[in-house]
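Encoded as C-alpha cells, here's the structure I'll be asking about.
A single protein chain has been omitted; all remaining protein chains appear in their positions.
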Amino acid sequence: MSDGGIGVFICSWGSGKDPKLDMDGLLSFASGIEGVALVKMIDRICSKPGQKEMIAAIKGSGTDRFVVVACSARTKRKLYRHIATSSGLHPLAFEVASVREQAAFVHEGPEAQRKAETLVRMAVEKVRLWVEPPFEEEMPALRNVAVLGDGLMAMAVANEIMAQGLTVDLVMSGGSPKGSPPYIFSNQDEMDRALRSMAEASSDPRMTTIKNASVLDFQGPPGDFGLVLDVAGEMVPLRCGAVVLAPEPRMELRTIDGSPAPSAQELIARGLRRIVILPSGASSGIGCSCMTPRGTLYALSLVDAAPGIEVSLMGREARAMDWMEGLQRLAQEKGIRFFRIDGEPKVEGHAPTVITWRDPLLGDMRLQADLLLLDTVLTPEVQSLAKAFDVPVDEKGELLSIDSRLRPGETVRKGVFAARFRVGNMLYEDMALEAGSVAARALEMLSMGTLEVGGAVAEVDQEKCSACLGCLRVCPYSAPMIGQAGKAEVRMELCQGCGACVALCPSRAIDIYCFSDSQIVAQSRAALGKVR
Amino acid sequence: MIIGEQKRLEEISGMLDGHRGILIAGCRSCVAICLAGGEKEVAVMAESLRLISSLRGKGWEIEEAMVERQCEKEWVAELRPRIEGKDCVLSLACGVGAQTVQAMYPRVRVLPGLNTSNMGAPEESGIFVEKCGGCGDCVLHLTGGICPIARCAKSLLNGPCGGSQGGKCEVSPDTPCAWEEIYHSLESLGRLDLLEEPIPPKSWLPARDGGPRRIVRKEAVLTEEQKRLKGGKA
Amino acid sequence: MNRVAIIGGGVAGLSAAISLERRGVPSIIVEREEALGGLCGELGCKGVERCVRCDVCLARDMVAQARSSPLIERLGRAELRSVSGQPGDFRLAIRVGGQGHRLVRAAVIVCATGGEPFDAHLDKRLGYDELADVVTSLDLERQLSAEGRFLVPSTSAPPKKVAFILCVGSRDERFNTSYCSKACCKYSFKLAQGLRAIDPGCAITIFFMDWRLYDPRENVRAWASGDSGVRLVRSRPAEVLLGEDSRPEVRFASEKDAIVEVEAFDAVVLSVGLRPARSAAELARTLQVETDAHGFLRSPKGEPCASTRPGVFLAGTCRGPKEIVECVKDGAEAASKAIAFMGGVG
Partner (left out) sequence: MMRILAFCCERGPGEAIDLAGEKRMRYPADLTLIQVPCAGRVDVAHLLKAFREGADAVVLVGCLEGNCHHIYGNIEGRKKVDRAKQILDEVGLGGQRLEMFHVASNQPFRIAELAAEMASRVERLGPNPLAVKE
C-alpha cells in the first residue's frame, strides 16, 4: 500500500488543443479521492520545464507513486519512467490516465468529463495497490554469440556479428558440409567471392570454429547462457550471451540413384544426349515443385559446353527473380525446353526413362530421357537442435520463429534466435539479408552490455502452490520451473509478463507485478462506479 | 491423484436452498491439480452462486475458505473459526474431504460440490484419465504395466473382447483398448510369453466387494500408553 | 555527433530507426508526409478473427515505437533539398513545412524513400479509367483500412463475385517493368483471404501467371482447394470491358482449350506492381548514388542495403520491390551497416 500518499499530476494539454475537458474540474475531483496526498496542474508535462516542475513536486511531497492525467500512455511511457527514476521512485511506480485519447477526443461534452473522471479514478485505484516489483536493474550480457549451423547462412550470421565487434563461437555438427549451398548466385564469381569471404571469416581471431559438435546441455539466463558440447566424445563447455540457430538445407541435382549430376564432358563420354530435370517436390513431395533457376543454370552450363545436348525442365511454377527473368528467355533461345506440370508425372523405365504427364492444353505428353535429374533438397538435422534448445518446430520441420508483432528471427526462448531458410529460390542476397537481420536482433539484445530483467513479471507464492505444473504447461516461454522446494518458481529472466499462468493457476498462487489480480478488480470496480 | 469434477450449478443451487450462511471450502491438493476445487475454482463458484443468489433472491451469504488437504483432521480443524455461524459447508474437495469436514463438524450440514470420479493422471494439460480401479490386488506385473481393471471397460482379466475398432474401445471412441495397449507394452518389453498363461479368476475380497477397507501400519499407531502420556490429542 | 539521418518514414525507415535506438544510436527521420508509416501505413488489416499474416500492422506498431523513443527525432512534411560534406560528416539541407529550412548534420544517411505503386491508368485495356468497379489493390486496401470492408464503388453494395488480376504493371515490357514486383502475389492472396473472411458469400477468382510466394508456409493452392469460394485461373486477361448489366467483364484465354472466355464480376481488383518513385532519379543525384536498369537505387551484388557510395545505405522498396517483412529486415540490416560504418559504437 502507499504510505507516502499518491501524487496526481494533470497536464494542461491533456484535454487536447480545443480544450473540451474541464481540467480544473479534474483537479478538484482528484483531490477529493482518499489517499491522494498531492494534486498539481502542470503546463505540458513532456516539455523540459514541465518535467523539472513535476520532479521537484514529487521530491518535495514524499509521495511514493503518482498518476499522470494526460495524453496517450503509449508515446510517453519512457518519459514517465525517466521522471519516476529522476525523483527517486521506482521506474514503474506510476499509472497513466489517457484522458485525451480515451475521453476528450472520442466523447462529447459532459460524457467526456465523466469518462475522464472515471479514468482518473481507475488510475488512482490501480496505483494505490501497486507493489514494488523485484527489479534487478541490469544483468550482465556477454558480448559473445554461439552460432550453430554448417552452411553459408551460419557463416554469414557470424560475419555480421563480428563486423559489429562481438566474438562468435561457430558450432558445426559435421565437418565440411556435403552438397552445394542452396542459394542462387548470379554468376560464378559471386559464388567464389562468397566462399572466399567465408574462408577469411573462419580465420578471423574473433571467431572460434568447433566442428563435429552436438549440444548436450543448455542452461542459464539470456545474456549468460552456458552450453555443454560433445565434440567427438569430449565435453566442451561454452558461455555466450545469445544463440543463433542457422540450420541450412543443401540442394543438389542428383540422378535417381542418388549420385551427383554429371558434368557435360561425362554426359558426352557416356553418350547421354536427352536430359530431363524434375523438381524435387514433383517426385518426393518435399521441397518445392517449381522450376528453380538452379536447374536452368545447370542446363545452360550443359548446352554451352556441349551443343548437341537437349535439356528439358519440368515444374509447376517458373520461379525467377529480377535478373533471372532474362535467364529463362536466354535458356529458351538456346533450345532448352520448359514444360509446365501440375502434380506428379509418371516416370518409368531406365535408359531411356519415359516421363508421361497431362498438359492442360496439349493433352497427354510423353518425353524420353537418357538421364533424369532430380533437384533434391537435403533437409538439415533440425530435430536435435530444436530439442537441445527447447524451440518448437513447425509442420514443415523447420524451426518455428515468432513472426508476429515485429519479432522475425526470435524464438519463444528469449536469447535464442533462428535464421530461417526459405525453400524455393532463395537468392544469395536474400540469405545475406536474413542473416543480417537475425544477427541484428541478437545484437540489439546484447549491444547495450546489460539486460533489463524483472519489472512487470510473475511471481509464485510458494505456500499456496500445489505444484500442479499448470503454469509450466501454459507458459509459451517456459519461464516457470519446479524449484528445490518442489514448488513452482518463475524464472524472471525468461518471463515476459503475459500473465497466462496467473489466469490459469488453480491455487491462485501466482500473481504479476503492475497487473495484479487485486489491481484489475480495483480498476473494474472504479470503472463501474462502485468505489465510494 | 484423485480426480473430481464440479456438479452442475443447477444441482448445487438446489442443494443450497433453505440455507443462509454458506462456506465454500476448497482443497489445495488433488482437486486443485485437476482444476475442480482449488482456490481459483472456489472463487469462480462463489461468484456464480452470489450471482444466482442476487438474481433469484436466495439470500445466501457466501464465504470462501481453503484447506491445505481436506482429508486431514488437523488441516480441517483450522476451518473452525470460519465455520462459526454458518449453517452449511459446500465442500469442493473430493468425497473424502467432504466426509472429513462433516465428521468434525456434526451440526453443520456438508454438501458435496464435486462428483469424485477416479484415481488417474493428467494425459495432457486439462485432460484427466482414469488409471487405477483400487482393486486391492494389483496385476500390473502380468499386463506390462497397464491396468485391465480400470482401463478396460469390461475389466477383462484375459482380454481383448474383440469389440474394439481402430484400437479404440467399443464403449467410447476416446478410450484406447487396454488389451491392445497391454499387447504392445509386453511386445516392447519382450514378454509376450506372459499372455500365454491365462490370469486365474480374481478374488474381489480385497476390492470394494469385501466392504470398506482399512489399512493399518502398526509402527505408526500410538499405543494407548503413548496416547495417555501425550494427553489424548490423537 | 555521430547520428544517422533516415530519409523516409515508411516501414523500412522506421525499422532502421528502431534498430538503431535499441542499440543506443540516435537518429532523425525526414518524412515528406505529415504522418509516419509510408505506403504500408495506408494499407488495411485483412483479418477478422484470424491473422492472415499480411504484416501491414507492423507499420502501426513501429510508428508507435518510434514516437515513444527519445532517441528518434521525427521531422514531418520535410523534404531533402541537398546533401553536402562527405561520408562520416554529411550536411543535409531540409525544407520543413514548405517554408523554413533546416540543416541536419549526420555521420550516415539511410535512404528509405520507398517505391510507387504502378499507375493502373497506363494499362488502358484493363479499363481502370472508364469502369468504376475496376479498382487497384491499393484502393481496396484503403477501404479496408478505413472501414474494414469492401463495397462495390458503383452500387456501394457488398460484392458477391470479385476477380483479381495479377501482374498488372509487372513483368510487362510495354511499361519497361520487365521484373517481378515480388510482393503483389502475397498481397493479392492476403486480400482474397481477407474478403473471404469478411464475407464468406463473396466468391473470388484469381487470374495469375505464376505464383511467386517466397515463404513456403504461404500455400495458396492448399487454401484454394480447401475453399469452394475460390478459383485459380492460370491466364493473363487481355482486357476488361463494360458488360451489358454494367458490370465489368473480363476476357481471358481459357485454361481448358484454345478459346476466349468472357466472365462478368461485381468488381475487378488489379494487383498493381511496384515501380521506382518518380523522385528516384533526382534523389540518386542528390545522394550521388547509382540507380539500376529499372530505375531503383542500386545495391552492389551480394551486399544488401549498401549503396554505390560509402556512408549511404538503402533500405526497403527504394532499392527494389519487396514484401513488408523484408523491408523490416532491410531496416535492421541498414542499421547494422550504418553502425559498422561509424566504427561499431552500438
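Think of it as A, B and C in the order they're written, each chain with its own count starting at 1.
Please note the rule applied: a contact is a pair of C-beta atoms (placed from the backbone, for glycine too) under 8 Å apart; a residue touches a chain by one contact, two chains touch by 3 or more.
Note that this is a predicted model, so its numbers are computed, not measured.
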Remark   = Considering the complete assembly, the absent chain touches shown chains A, B, C
Key: Full-complex contact with the absent chain, from C:G76, C:G148 or C:G295   = C:G148
Request  = Looking beyond the chains shown, say which of A:P380, A:G436 or A:G499 touches the absent one.
outcome  = A:G499
Note = For subunit B, residues touching the missing partner are 8-10, 40, 43-44, 47-48, 50-52, 54-56
Task = Name every residue on subunit A in touch with the hidden partner chain.
result = 72, 74, 98, 100-103, 105-108, 111-112, 114-115, 118, 122, 402, 404-405, 407, 412, 456, 474, 476, 496-500, 502-504, 512, 515, 517, 520-521, 523-525, 527-530
Note = Contacts from subunit C to the absent chain lie at residues 44-45, 47-53, 56-57, 59-61, 64, 145-148
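Throughout what follows, only the chains that are shown with their structure count from here on.
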Query = Using CA atom averages as chain centres, what separation in Å is found between subunit A and subunit B?
reply = 44
Request  = Find the geometric centre of each of subunit B and subunit C from their Cα atoms only, then give the gap between the two centres in Å, rounded to an integer.
outcome  = 61
Request  = Give every residue of subunit B touching subunit A within the complex, in rising order.
outcome  = 28-29, 32-33, 35, 38-41, 43, 66, 122, 124-125
Request  = Spell out the residues on subunit A that touch subunit B in their complex, using ranges where they run on.
outcome  = 464, 466, 468-470, 473-474, 505-509
Complex interface listing, subunit C residues touching subunit A = 19, 22-24, 51, 53, 58, 61-62, 64, 67-70, 171, 178-180, 182, 210-212, 214-217, 234, 255-258, 294, 299, 301-305, 320, 325-326, 328-330, 332-333, 335-337, 339-340, 344, 346
